[in-house]
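Submitted below is the structure of interest, expressed as structure tokens.
Removed from the display is one protein chain of the complex; every other protein chain stays in position.
Note that the chains take the letters A and B in the order they are written out, and that residue 1 is the start of every chain.
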Amino acid sequence: MQLTHKSKAAIMIGLLPAFLIYAVFAIYPILQSFYYSLMEWDGFTDMTFVGLDNFRNLFEDPLFWNSVKNNIYVVLASVLGQIPLALFFALLLNRKIKGLKFFRTVGFLPVVLSTVVISLTWSLIYNSQNGMLNEILRNIGLGVMAQNWLGDTKWVMAAVLVTVIWQFIGLYLIIFLAALQNVPTEVLEAAKMDGASEWTTTFKITIPMIWHTIIVAVILCISGSLKTFDLIYVMTNGGPAHSSDVMALYMFNETFNKLQYGYGSAVSVFIFFFSLILIFIVTKLFGRKLI
Amino acid sequence: MRALKFLFLGVVVAFVLAACADSEETQSKEGVIELTLWNDWTEDRPENTVYKDIIEKFNAEHDDIEIISESTPHDDYEIKLRTQAAGNQLPDLMRVWPGTRIEPFVEGDALLPLNPIIDHWEGTIPEEILQDYALGENYYAIPSNVSETSLIFYNKQLVSEAGFEEFPATYKELKELVDSLNSDNVTPISVGNKAIWPLQSVFISGIADRYTGSDFLHNVLNEDGTFENEQFINALTVIDDLTKSGAFNEDMNTIDEAQSRNEFIKGSTAMHFAGSWAIGPIMDSVDDLENIGVAPFPSFEGGEGDASKISGVAGGGIAVNSQLSEEEQEAAFEFLKFYYSEELFQELVKANIIVPADVEMDDSIPEVFKEANSLAQNGLSPVYDATLSPELTDIINNGLQSITIGDTTPEELAAEMQAELEKANE
């Protein structure tokens, strides 16, 4: 662009405020945490340097790998559940239909709702004795499928994942709605004139045009899922018997309940680089020049 | 874009407002020692009101000292306190929990020993209970209450309908009661183990003591004995046994302690195993007070423990920051002497809190409370999570939950605990 040469100063001015505040209040603390990961520290007495010991212990802990495994389920469920569902509803809500505004607003509500309420209500749905889900199954004659959803190590992750997917559909919904506004209606109308069906226009025109946004959403989804904490913390606290533990929860417990700041920081370092690798793979596979 | 401009305007207004609010800030008064007291008294419960009232009274009677109370919700209190400790920024006074939970504070020299004033409570609070807040030679806080952790609350009507006029005194009879209730389609015991501590703190603290005796835990932690002891495994097996005989509600691992208490209050379960903290909430909500009974844990055949003991631990202690100036220390001591007084104990009893001192009880005190209170008189046995390290507590908590879902066996759990202990002692 022709602007480039004369605009060095402008670029500096434009980037500086964001850069400064971000570097000081986000990057510096996380670097500090990286530094702690090489230390043994209980937060009360002085820290001692232990090299890579924390990482060695971390990689030897089966409970940690268990949390990694569960976390990968969260990533898969979010990417394969939230994104397609959000896209589906965004496409539905991008049409001119009655009650549009109501559905659009309602679709977003779970995102603003307090985790406490979400956890309470979904726990009531999943309750094995008088929960709505089991009641419905029994009433339609599928009583054998009734489960102790949150109390059974085999089912708890599945149950939690449904709630996790549900909670954040709205977030991607509005991101997609925003992107759909950029798809020129003329193009779609022209295609319709040529006799293209709605399926064709959706898959051949609309989706390719917002593909970039879909990748953005996938990246947000991956990074968000790998940090997921709040809902699982309130809903199951990783239980029963660690069967719904995820990385951030594992880190939180090691740090604040067992007072191992160094060890907890080692987990955060792992989360950081693990996300980085996953995102790198995704952008290499689907997206051009995103990062 | 109009929205954005509106927002921008909003910020400007907000800043101006904030700036105005600033100038109203009152300067701290000359010559007054201000001490900040951190606690978890956020909820509107009678005992919290008692604590706050005494502080208010202290402030009113002392012109030269001002106690400022700052409350944080219980579940987040320790996170805040520990973060603050890591930043070397602890408050002047803080509510602390006994046993292993004050150890890191003491190791980091964060707390001031209360030895100079400990004699003040001689004759009021028994030495045995003061010891809960002591490490080595030093005392770090004064208890205001005693948490009995192993009580059985029962619904008299449901129990008698199951054919028991007296509450079972042995485990064998308790099992018969469970079977009888099950055949009547009444859930025998409501448990809310979602937060994973109840099975350990309430059940094992009580049951294991009956089997192993009260010195066992202390001895094992000092490498005299092992968790793989037969009696300890017997105690863990009771959890397995009760689960298999259908003694617990099916959703025990997905509801929390308060929810399970509600099931009992509603009358849909015959028993609720909990600590003395449940007395108040049960008294508050239950329809018919007369219908609620309280009993100690039963005796277990072959057990080596004293069946008249109850597991319990001191609570409500307030510790003093070691970095206070001499003047502030004096003020803090004065406050503690005022706070842990006959009056506090009197008022707490009225709020259904068991206290470590002898208090006269008139007829207004409910029977259940008097009964629970008398159980503490035969001596307290250790509470597991107040004695074990956080790592061991984590293992036993999760292990007990695993036993209830058939993922682990008592033997495996005992072995896992022993392995962790040996690793820590290395």
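In this section, contacts are C-beta pairs under 8 Å (C-beta built on N, C-alpha and C of every residue); 3 or more make two chains touch, one makes a residue touch a chain.
Everything below uses one rule, namely that contacts and distances are computed from a predicted model.
K.L.:
Given the options "ANTAR domain-containing protein", "Asp23/Gls24 family envelope stress response protein", "Carbohydrate ABC transporter permease" or "Cobalt/nickel transport protein", which would UniProt use as the protein name of the unshown chain?
P.N.:
For the chain not displayed, UniProt's protein name is "Carbohydrate ABC transporter permease".
K.L.:
Just to verify: which one of A:64, A:149 or A:252 makes contact with the chain not shown?
P.N.:
Per the contact definition at the top, the residue touching the missing chain is A:252.
K.L.:
Using the document's definition of touch, tell me which of B:150, B:229, B:243 or B:262 contacts the absent chain.
P.N.:
B:262
K.L.:
Looking at the whole complex, which of A:112, A:144 or A:285 touches the chain that is not displayed?
P.N.:
Spelled out, the listed residue whose C-beta touches the missing chain is A:112.
K.L.:
Could you list which residues of subunit A touch the chain missing from the display?
P.N.:
Here the touching residues of subunit A are 1-4, 7-8, 10-11, 14-15, 17-19, 21-22, 24-30, 32-33, 36, 43, 89, 92-93, 97, 99, 101-118, 120-122, 124, 166, 170-171, 174-175, 177-179, 181-182, 184-185, 212-213, 216, 219-220, 223-224, 226-227, 229, 247-248, 251-252, 255-256, 261, 264-265, 267-268, 271-272, 275-276, 279, 290-291.
K.L.:
List the residues of subunit B that touch the chain left out of this view.
P.N.:
Those residues of subunit B that touch the unshown chain are 1, 3-4, 7-8, 10-11, 14-15, 17-18, 21-22, 36, 40, 42-45, 48, 70-76, 79-80, 83-84, 86-87, 89, 91, 257-258, 262, 265-266, 277-278, 281, 284-285.
The working rule: only the chains that are shown with their structure count from here on.
K.L.:
Approximately how many whole Å separate the CA-defined centres of subunit A and subunit B?
P.N.:
36
K.L.:
Where on subunit B is subunit A touching in the complex?
P.N.:
For subunit B paired with subunit A, touching residues are 78-79, 82-83, 85-86, 104-105, 107-108, 110, 194-196, 249-255, 390-391, 394, 398-399, 401-402, 404-405, 407-408.
K.L.:
For subunit A, which residues are in contact with subunit B within the complex?
P.N.:
For this pair, the touching residues of subunit A are 41-45, 123, 126-129, 148-153, 236-237, 239-242, 253, 256-259, 261.
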